[in-house]
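Every protein chain but one is kept in place in this view of the complex.
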Amino acid sequence: MPIKFPFSRRRPGPTDAWTKCPDCEQQVFNRQLERNHRVCPHCGHNFRMSIGERIDLLLDEGSFVERDAGLESVDPLGFFDQKPYPDRLEAARVKTGLREAAVWGTGSVSGRRVAIGLFDFRFMGGSMGSVVGEKIARCFEAALVERIPAVIVSASGGARMQEGTLSLLQLAKTTAPLVRLDAAGVPFISILTDPTTGGVLASFASLGDVILAEPKALIGFAGARVASGTVGEELPEGFQTAEFLLEHGLVDLVVPRAELRVTLGRLLALLPPAAVEEGWDDDERRWGPIGVLSGIAEKLGGAVSETVGLDVEGEPTAGNGRSPERAAEQTLERER
Amino acid sequence: MPIKFPFSRRRPGPTDAWTKCPDCEQQVFNRQLERNHRVCPHCGHNFRMSIGERIDLLLDEGSFVERDAGLESVDPLGFFDQKPYPDRLEAARVKTGLREAAVWGTGSVSGRRVAIGLFDFRFMGGSMGSVVGEKIARCFEAALVERIPAVIVSASGGARMQEGTLSLLQLAKTTAPLVRLDAAGVPFISILTDPTTGGVLASFASLGDVILAEPKALIGFAGARVASGTVGEELPEGFQTAEFLLEHGLVDLVVPRAELRVTLGRLLALLPPAAVEEGWDDDERRWGPIGVLSGIAEKLGGAVSETVGLDVEGEPTAGNGRSPERAAEQTLERER
Amino acid sequence: MTELVSSSQAPSAEQADAAWQRVQRARHPERPRTLDLVPRIFDDFVELHGDRLFREDPAIVGGPALLEGRPVMVIGHQKGNDTDSNIFRNFGSAHPEGFRKAQRLMRLADKLGLPVITFLDTAGAFPGPAAEERGQAEAIASSIKLMTGLQVPVVAVVLGEGGSGGALAIGVGDEVLALENSVYSVISPEGCASILWRSPEAAPIAAAAMRMTAEDQHELGIVDSIIDEPGEGAHTDPGATATAIKAALLASLARISRLDTETLLATRYARLRGIGVYRESDVGPRAALDEPSLRRRIGRLLHLPGVPRRPRWSEIWPSGDDNNDSERGA
Partner (left out) sequence: MTELVSSSQAPSAEQADAAWQRVQRARHPERPRTLDLVPRIFDDFVELHGDRLFREDPAIVGGPALLEGRPVMVIGHQKGNDTDSNIFRNFGSAHPEGFRKAQRLMRLADKLGLPVITFLDTAGAFPGPAAEERGQAEAIASSIKLMTGLQVPVVAVVLGEGGSGGALAIGVGDEVLALENSVYSVISPEGCASILWRSPEAAPIAAAAMRMTAEDQHELGIVDSIIDEPGEGAHTDPGATATAIKAALLASLARISRLDTETLLATRYARLRGIGVYRESDVGPRAALDEPSLRRRIGRLLHLPGVPRRPRWSEIWPSGDDNNDSERGA
């Protein structure tokens, strides 16, 4: 699987071809589309973007460094519907040139360093399984440790069915770090793009300190068909669009793509991580009494990288098989 | 003004007279009404209660001890409408036998000690001016210091116009202690009786950890006439009743008067103040670093009773003329 | 402070006229509103929207801004400038979702250590049935409660009408400033007149009786400082008005930023706790609480127990040496 920096891959297809706009139905020259941030020059329709295009749109040139590119999905349930889950994964990899539906890394926006995660909807509908959840969680944790803002650009159909409740629990895994970001005063800006639905919207994506959305993006918890089908009601106009959510107080701003980079930069300037008090260097003062565990942590030495789960390699492991507590206890036992 | 324990005064009028129920229009024998917690035996209508009757209804017999009975309203604005504010106060005192619209003290419910405040609507519509606000604030502070639950039985038309913004600011004065009760894990149970509106509802009364309401009590922010007049809309059925608020998620329970004492007792058993951790006796651990001020506080000695405003006597004083900071600074200056 | 306790007498016709003139200036249709002033006071501002619960309420606006290059959170009532915008803004009278948006922004400020600056300009919280259904009283109450505990400096500026609970809901500050022609009252003068004089036409008398002008509020200790307006009022020169507000805000923040978190909260608590005028005589048992330790007692009353440690904003807002706190309280 020798795919490196997969996000930089351009979408397949010749750039001199034409694409038909689904909104105004006009033909748009692909090269023109790319120059225009994939916005239809005729009607303003926002075409979906690849992760590489999104990075070009938002980040300072050349500033992005991917992290944890080696994370790969396995098939924990042995899931088979019409075809095996591993085959679906392989097909998605071939189709997109990506290893998974999300990428995270660090970069800068107008010179301000951020931890940023990005989704590509083309990879199995941007669905969140163990790997996507792990990447988002690591992105938040990096923001916490470095005290830099976190930014996530979502585009997802929700949790990945093929990993069952392991996917469902990614909602909690990706949300738990946000409590720590709050306590530490580190901002999180959530950017919702077309489409953001299901479990991704029902977890971190709805919890940004600021939530930006792209015009007309489909954003909702349940599919619109489900919503109308369930109750037999007619749906209100613009249901589940970014503008609908703005009106209902659920997003802060609907930002045209051409302004997204500037708006993000302004927000990062206006909402910096909290100033660190004098006692910052003093763990006891800033973080409260660390108690037993951190005492243990000091003794851990080389075991630490395992306990925080940052670079477990090789064979697939269930993360919860190696809780920090367990590792710490083992270390203590070894010492006794 | 030699009125002592005014709350124990019975309402004027002979007990062998009859009262017409405003709901079912039947005549009710007064003695029967009192025996029945002032609930109409024919239709269940809840007549308003005096503070003394309310104490009898809720507290263990003989357990109530009034605090700060000596607080008296003055006329800070020199307010005169059809007659001077002091005359209105005097008339209310004569009419009700109360010194003010609220009383607070300590007592017990099923043996559990509480700090309790009670309103009498007959005293200028239970309106909240400086004295009522002061009593409620002291009630909460006593609950905090003693770590006992706070209970307030509201019946009020809102802030008292005759004291202008001094009354308005009582909303903040009575609410500020609740932040401390939250942090200390001390519960507050708010009981809404007919009627609770305006500034009292828009402050502490809406912020109970649990909010109980009496059946059919009028509870609302603005008067129903205002509400319909402003927008020319027809009001929904049962608008601003206790039952309406229950449906709209704004109160926890509508409790018939006959069950109120038992319900309150059960809640107090189920929601005790938070257990105090080992470090309770250690100010530094429990309360965080007390910092400059508490260092000063230690030096205050006799000045402390003034600084916390618990027993300033005699001449009317504007409370904010004696902030703890100011007193502390003065003490320090004297020492220098 | 004994001058506060004057003997009651009906306001004179002159007093009523003078008070009513202030009310009319405070309500002047061309008076600069929050969004007129914000770009003139701040270097940058991004308006955020929504309570994350029910609806975006345009009657209250807010978002982060830069004041002399330093980040703050700005929140204000927003009236319109004409019929259409007034309908859109509901004449600056917020529904519960407006106050809940404000709370969300305050929590964000608290998280990031940004001082909160609020602009008061409302006839009051909207009293319609929909507002009642969605908990108007709860929204105001919880907003007040939140402000009393914010671990960042809070400065409130009364721009025009400071109308009752709807104003106070975003008006609890470490310092409260007021424009010269602003008013602040527990109820609208018309409402007061309807109830006490049984005639809304007595509004000017009620306005005088409630002592709702900025000067009166300053005398009462509700307002800490008055900001002079240019010429005939703020509407004649919004730019100069903004400059005056900016200078006052900078002075306020410099004063407040001297305090560390504990002292800030203790001072704010003491400020609110001390508002009110009353007599206390020695009737009945004294309020001798069962409290073993004097030190602990005062510590508990003044200090927020168990608060998380927060960044010191003195680093964001270095204290100036100007204006001592002579204007505060008594």
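Some observations on this one:
Read from first to last, the chains carry the letters A, B and C; within each, the first residue is number 1.
Keep in mind that, in the parts below, a residue touches a chain if its C-beta (ideal position, glycine included) is under 8 Å from a C-beta of that chain, and two chains touch if they have at least 3 such contacts.
Treat the numbers as computed from the prediction; the structure is a model and nothing was measured.
The chain not shown here makes contact, within the complete complex, with A, B, C. In the full complex, chain C touches the hidden chain at residues 52-54, 96, 100, 134-135, 138, 142, 305-310. Mapped onto chain A, the footprint of the missing chain covers residues 1-5, 65-82, 84-87, 99, 129-131, 133-134, 137-138, 141-142, 144-146, 159-161, 163-173, 175-176, 178-180, 183-184, 198-199, 201-207, 220-223, 226-228, 230-231, 233, 235-236, 239-240, 248-250, 283, 286-294, 297-298, 300, 304, 307-326. If you put the missing chain back, the residues of chain B touching it would be 182-183, 185, 187, 206, 209-210, 246-253, 263, 266-267, 269-279, 285-286, 288.
In this section, only the chains that are shown with their structure count from here on.
Each chain's centre was taken as the mean of its CA atoms, and the one lying most distant from chain B is A.
Taking each chain's centre as the average of its CA atoms, chain B and chain C sit 24 Å apart.
The distance from the centre of chain A to the centre of chain C, with each centre set as the mean of the Cα atoms, comes to 40 Å.
In this assembly, the C-alpha centroid of chain A lies 50 Å from the C-alpha centroid of chain B. Along chain C, residues 309 each make contact with two or more other chains.
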